Every structure is written in C-alpha cells, then in structure tokens.
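Removed: one protein chain of the complex. Kept in place: all other protein chains.
Here is chain A:
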C-alpha cells in the first residue's frame, strides 16, 4: 500500500511539475494500475497522441515505475539464471547431500524440522563448515538459542584435516573460522532489522568479491515466532509470513541459500508435526524432517517438501564425534 502511495505521489509530482495544463488532462484520464508496466505506459491512448509534451512526461513516469518493479524475465532467462547464478552448496553430511542431489540450492529457503536433540544444530554447523572450507564465501549464522559452538566446529575441522599438506592445521582452522560470522538475536524485530541491514549491505556490495555471503542460517526461527503466534490478533502470523517472504527475497536476489530450523509439536494421536502451523508450511521451498533414535549417532532424514524431488524419500547420515 505504501509503495502504491509513493508511486502515485511521484506520478502526481511529475505530471504537475510539467506544463500547467497537464494536471487537468491527468485528472480526466485516470491511469489504471499497470499490470505490465511497459505495455501500459507505451500504449498511447488517443488523448495523449495529440499533446507532444505528454510523451516526455510518460517516459519519466515509466522510468519511475520500472524502477519500483523488478524486470520481467522469460523462461530462457530464468534457466540461464538458474544455471549460472544459483549453485548448489554441499552440507557436508553425505546422506543429506545425496538426498538433495548435491546439497542446499542457492535462491531457496530450506527448513529442517525435528524433535529436540535430533541433530538440527549439527547439520547447521556442518553446512557452515562445508561452505567456509571450500572458499565458497562467508556464512552468516543467526543464533537464537545460544547453540552456536565454535569449539564444536573446531573439533570438526580438526577431525577432517588429515590429507592436507599445504596449509597447516592452524592456518586452515583460522581461515575457516574467520569466514563464519555469528550474531545472536532473541527477538523477531531484531531478526527483521538484521535482514534489512543485510539487504542494504548486499545491494551495495561488489558482486565478485571473495567475501560474498553464501549461506544464511537461522537457528532456530521457531523460537522467535512461537512467543508471538496465536492469541486473539493475527499480528504474529503476519510477522512470520513477512519474515519468510523477506528471507526468500534475499535468497533469490542475492543468490544465497537460507537454512532455518524448526521444532515439532504434538499433533493428533500423539504423533509429532512441525511447529508454526499451516501458514508456514508453504513458505520454505524445501522441508526436511530429521529424527534420531535415543543413544545412536545415526540420523534419519526424509523429504517433506521439495520443488523437484519426490517427497517421502529418506536417507541416513552419521553425526561423528
């Protein structure tokens, strides 16, 4: 609504700021909200053909409107974008990578759901390590339950580095750990603020620099949303969906992958179902369900929802100590 108001205001300013008699014409010809901006503006209505200055005003207006809306892409351009810009980031857990056909895809929001202590945080730490290791870029870890453990990541790095000769263990550890940024937040408003700051920063960043953010992890998003969801007003659901849409927008425009974790609540008959309800179900592109038997290291992962792969496929992976 605000956007439309702003555009309408700028339209008025441009139309009024031109020749004085233009405002009379503009009020007689109400412009419909353009569905396809280029075609609506460039289609000349019979009245505007007669006035020469109107074309100049229309060009300025079309520039303003095009700046507000993203440009339209056809299928070929989308395929090119998917091939060249949206790469696949390996998580480092072999079972998950095989199940997902490579790993986490850039431009997509992946959600991991599971009961307590099923390995969700371990998968997040593994993914952060995997992306930081192969010089892919920077990982941003937004932590809401104080579960980011640098000690655990260091342990994982040291247990993996057996074949490297060039870089010393210390150097590799420092390089990997310096590419992982961690920020603690305890409030949905802080999360939205951080995401807006991130958007600003990404807009002004050089595209091909090595410090590009590749993976954004929010662990866990459900602990931020549960305190506001439900109750008499639907403000909580509004914030949840706003956050989801913002995460997907950042993922798509700046070619990074977003990984969030969710917990489970009791459903009918004692079975567990993912938290956050029906409205959240449609927001992530990919949903994975994790479970772990008491006392074992082996986790089962199954696909609840995916854009390409059939749901219901399962795999196992091991959390090594």
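For the reader, a short list of remarks on this structure follows.
The working rule: contacts are C-beta pairs under 8 Å (C-beta built on N, C-alpha and C of every residue); 3 or more make two chains touch, one makes a residue touch a chain; residues count from 1.
Assume contacts and distances are computed from a predicted model.
Hidden from the displayed complex is a chain whose UniProt protein name, among "Glutamyl-tRNA(Gln) amidotransferase subunit C, mitochondrial", "DNA repair protein RAD51 homolog 3", "ZSWM7 protein" or "C2 domain-containing protein 5 isoform X9", is "DNA repair protein RAD51 homolog 3". Only one of A:182, A:246 or A:304 touches the chain withheld from this view, namely A:182.
The residue touching the chain not shown here, chosen from A:136, A:194 or A:304, is A:194. The chain that is not drawn here is touched, among residues A:127, A:220, A:243 or A:257, by A:220.
Touch with the chain that is not drawn comes from one residue among A:65, A:93, A:131 or A:229, which is A:229. Annotation: of A:58, A:93, A:109 or A:138, A:138 touches the absent chain (contact as defined above). Where chain A meets the omitted chain, the residues involved are 115-117, 121-122, 125, 138, 140-141, 144-155, 173-174, 176-184, 186-187, 193-194, 196-198, 200-201, 204, 211, 213, 220, 222-224, 226-231, 263-266, 270, 272, 275, 295, 321.
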